[in-house]
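I have a structure here, written as structure tokens, and I will follow up with some questions on it.
A single protein chain has been removed from this complex, and every other one stays in its place.
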Amino acid sequence: MVESHIAKTLEDALKTLNSGKFRIVAGGTDMLIQNRSHTGMPIGYKDNVVYINLINELDYIKEDEDNVYIGATTRLETILKSENAPKILKNIIHEMAGPGIRHTATLAGNIANASPAGDSLVGLYVLDASIKCQSVDNTRIVKIKDFIQGVRKIDLKSNEMITEVMIPKYDFSRFVFKKVAPRLSDAISKLSFVGAIRIEDNEVKDLRMALGAVYMTVLRKEDIESKYIGQSIGELKNNIELIIEDYNSFIKPIDDQRSNKEYRKQVALNLIKDFIMKS
Amino acid sequence: MTEIKFKLNGKEQTLNTDPNRRLLDVLREDFKLTGSKEGCGEGECGACSVLLNKQIVNSCSVPLANVDGQDIVTIEGFSKTKEYQVIKDSFATAGGVQCGFCTPGMIIATQSLLNTKPRPNDYEIKIGLSGNLCRCTGYNLIIKSVKLAAKDGDGLW
Partner (left out) sequence: MKDISKSINKVDNEEKISGKAKYVADYTMDGMLYAMTKRSSIAKGEIVNIEYPDLPKGYFIVNHKDVQGKNIIKMIFEDWPVFTEKNISYLYEPIMLVIGPEKSVLVDIIEHIKITYKEEKPIFAWTDSVIDYHFDKGHGNRIFDDADEIIEHTYETGYQEQAYIEPQGFIGYPEGDKTTLVGSIQCPYYVKNAVIQALGEKDENVRVIQANVGGAFGGKEEYPSLIGCQLAVAVKKIKKPIKLIFEREEDMLVTTKRHPSKTVFKAAIKNNQIIGLKAHVSIDAGATIGLSGVVLSRALLAVSGAYTIDHLDVSGDVYRTNTVPNGAFRGFGAPQMFFAVDMFIEHIAKSLNFDPLEFRENLLVKQGDRTSTNGLFREPVLMPNMIKKVIDESDYKNKIKQYSQKGNFKGIGMSLFFHGCGFTGSGEKNIIKAKVRLKKTKDGKVHILVAAVDMGQGIKTTFRKLIAHMLELDIEEVVFNNPDTDFVPDSGPTVASRTMMIVGGLLARAAKEMKSRWKEVTFTVEKEYEQPDYIKYDELHFIGDAYPAYSWGVNIVEVEVDPVTYQVYIKKSWSVYDVGKAIDEKIVLGQADGGLAQGLAYGYLEVMNHKDGKIMQKNMTDYIIPTAMDMGEMETYLFDNPYAYGPYGAKGVGELPLIGGPAAVAKAIESAINKNIYKIPVTPEYIMELMNND
């Protein structure tokens, strides 16, 4: 039988993680689905678990001049209602889950779940978010694109936990979030897209695009983006076929029970095109 | 085995049990509160909705560990309130009930919505109900029920 521990302080959680092999449960919504057993039976975790959901000191949204900081046990709903949270993230949360899940699930849990179809990740990639990982004797900060290593694979040591998500503040002239799901709420994405652009004096100062569920991880190509920074908005639009060409070979979706790769690829390219042409 | 204390329908409860159990099972088996239903077991259908600290959650997706020290209200507890009376009457009047299996969850979702948005517009109502599946009504009369509740209970939330 697996051991489970309810941590109510960060110190307790870190000590527990340091004492053996534990899986971390925050809101628990994804962990439940991955470890489902049967009605009337306890959740079928295969490893020991440490519950961190009740660590109040990690339930916060703070900001300074440069960043917004979201604690690991902060609910999606709290972020949605917060004045400080980035608008892109709020738009995503608004569409990614129904009220019941939003009141339960956490952003940190979403990140740790590392699903290629995770909507919030797409926004966090565009926002250049970083993840704070803590253990009893160390704290380190990792960029989200480095933290996520593959499908459900993350850069987290067995004695570490995510304690905070750091999101740099940016001003975009325009941003778009598009969740392409089989229905309008309460569904896993077939693919998702975030585009953000900053235009000053008709010049592209910043351009970022990220796609979910078209590759093993969220797809963001900073080298492609940088090629077009500095162009006039007119030049950018004239280059649309080049941009599509640039992304074309990197978009490698799969067939599954929700959609097929042809659709995912074409719609991904359509979304890029639509975003650029409407900027 | 872990000791878990929580408030259930206004009463303090202490259980010595496996914290990995789902809140839904604990409610239905240990407390015989069968108004919360299991429709999908994965947080998709909302038939198991309860209020956790006054906000809607899917009790099938909540491990008991996460309830320690929290406040839970099920449909049985909520049905003792004034807000319930208004919501009940409006669902009855507007025709928001058919097979009834999703209904307690819909009532909980309505309360959670009106608690934060006492005068919701149509779009906000749909968002508020978007985590609760109903296969009988096509939602049309449920949405009308919620509208009626907001109107008749104006000032209550």
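Residue numbering begins at 1 within each chain, and the chains themselves are lettered A and B in the order written.
Just so we're on the same page, a contact is a pair of C-beta atoms (placed from the backbone, for glycine too) under 8 Å apart; a residue touches a chain by one contact, two chains touch by 3 or more.
Keep in mind it's a predicted model, so treat the numbers as computed, not measured.
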Touched by the hidden chain, restricted to displayed chains: A, B
Option touching the unshown chain, where B:Val26, B:Ile75 or B:Leu114 are the choices: B:Ile75
Touching the absent chain when the full complex is considered, from A:Tyr60, A:Phe250 or A:Tyr263: A:Tyr263
Sites on subunit A contacted by the missing partner chain, in the whole complex: 37-41, 98, 178, 180, 182-188, 190, 257-260, 262-263, 266-267, 270-271, 274
Absent chain, residues of subunit B that touch it: 28, 33-42, 44-45, 47, 74-76, 79, 87-88, 91-93, 95, 97-104, 107, 125-127, 129-143
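Note that only the chains that are shown with their structure count from here on.
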Distance from subunit B to subunit A - Cα centre to Cα centre, in angstrom: 28
Of subunit B, residues touching subunit A in the complex: 2, 18-22, 25, 29, 38, 41-44, 46, 49, 52, 55-58, 60-63, 65-66, 68-69, 109, 112-113, 126-128, 130-133
Contact footprint of subunit B on subunit A as seen in their complex: 2, 4, 6, 25, 27-29, 32-33, 36, 39-43, 45, 49, 51, 53-54, 77, 94, 97-101, 103-104, 184-186
